[in-house]
Every structure is written in structure tokens, then in C-alpha cells.
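All protein chains but one are shown at their positions in the complex.
Take a look at chain A:
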């Protein structure tokens, strides 16, 4: 009896320590999540009135909407452009500046600068640099007699421009994670490779890459998850235009929820996004595990 009371006391202290955090996360993450899952089956207005059970109608509305499929297509385009570019550049840069030297520290500091600025600021600054009238990039291209495109108003070039902004903003972050991983590769591996007469390329593909493979898998997964949720850079530059060519899923969710006030479809489309991310993440983990077995 006494022992039981003592154990409860010990547990109670633990619960008290986690209570505030758990309360905050329950109220502002768990409850909203459950609310989302449940309310996607109802129709109601923004004042939380006139609840009516409508089954999967919200999902049907979204899935019948061409704009949703268009935003999904644009998001996939963004992911397929942003993720590989970002990862390849970060790997190459991280390997190139891995040796500790004063110059490399300067490089590291410079590459990380855009990471600490907000996406809002970076996106607006780059958009203005490419502005048809006042941007320095079109102005210089004109001076040199090269063709000029108004990238953010051009249906073909708007998305690549947004991908460029995203890579510029975030490759430094991926690079830092990979640098941390590279520090953990034992020097003896490189020495052994040198004794065997391995060249630069062989060392890179046979030693460096396999050694940091788990970290690469980590950054691939997190950057895919992040890319599916792209919003800020689109919101401040094109707002989804021109001709819906850059409207992404989150843009669609935001528009449904806070512009046209269709709460049900907004929540349904957010849940669809969640399911897509979940599937892609699980598939990635699967592939990662398989390739680990192959090594």
C-alpha cells in the first residue's frame, strides 16, 4: 500500500512536469486535428453554426474541383524541381567545404545567410530583382542584348522562378545538416581510399555518399514534406497566378478557408494533403530501408 502510494507520488511529479506542455499541445494541436477529421464530414459556416452531417460530400466537392487537381499538379511540379536541386547542390557544397579552414567557415556563413531571413523577405527581394521595370537582372540582360522574360507574370517561367527562390533560401540549411554528418565520417576511411589510389570521383561515390546516406535520406524526406506544404513564397510573389499556374495545395486550402469561406472543403483538402504527405513519406521510408539493405 505504502509502496503503491510512493510510486504514484513519483509518477505524479512526472505528470506535473509535462502537464503544461501537454495541455498546450492538446488544445492547439490534438483538438484541432480531431476537429478537422470529424468536421470534414459536416457542413457548417465560419461562425461554427448550422452543423449538418453530409458524409464524404466535402471530399467529393474537392475531388470534383478542377482547381484542386491543378493545384496538386503544380505542387508535384514544385516538389520535383525543388527537392532534387536542393539536395544535389547541398551535397556538393557540403563535401567541397567540409575541411576546416577559415575560408570554408566564411563560405558556410555566407551560404547560411538566406536561411535565417524569412521566406517573405527573400521571395519579395528576388521578385523585385527580376522585376521587368526596376529589377537589375532584366536591366542587365537588356544591356547585353539578351531576350528578357517577365518571369513572375509568365505562365511558363513563374514556377521555375518560385523553385529558384526556394532553393536559394534553403540549400544552406540542408548543407549544415550534411556537414554535421560529414564530421562523423572517420578519417581512416579516406586515408584507406588514398592508399588504394582512389580518385576524387571514386572517393565521393564509394566512401562519402554511402557514409552519409542516412542523413541524405533524412533531408530528402523532410524536404519533400516541407515542399508539399509550400505557401509563403507563392503568397507574396504570384498569389497562385498567372492563370493558376503556381497555385499550390496550401494556397487552395487558404483560399477556400479565408477568401471564399468554404470551411468544409478547406478542411477536406487539407486532410487530403496530409494523406498525400503520409503516403509519400511511408513510401520513402520503404525505399530508404530497401537501399540500406542493398549496401
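The rule is simple: a contact is a pair of C-beta atoms (placed from the backbone, for glycine too) under 8 Å apart; a residue touches a chain by one contact, two chains touch by 3 or more; residues count from 1.
Definition applied: contacts and distances are computed from a predicted model.
Within the choices "Ion-translocating oxidoreductase complex subunit D", "Putrescine transport ATP-binding protein PotA", "Carbohydrate ABC transporter permease" or "Aldehyde dehydrogenase", the name that UniProt assigns to the complex's undisplayed chain is "Carbohydrate ABC transporter permease". Within the set A:41, A:54, A:76 or A:128, the residue that contacts the chain not displayed is A:128. The omitted chain makes contact with just one of the residues A:54, A:176 or A:198: A:176.
Listed here are the chain A residues that touch the chain not shown: 10-15, 17-18, 20-22, 24-25, 27-33, 35-36, 39, 48, 93, 96-97, 106-107, 109-114, 116-122, 124-126, 128-129, 131, 133-136, 138-140, 142-143, 168, 172, 176-177, 179-181, 183-184, 200, 215, 218, 225, 228-229, 231-232, 235-236, 249-250, 253-254, 257-258, 263, 266-267, 270-271, 273-274, 277-278, 281.
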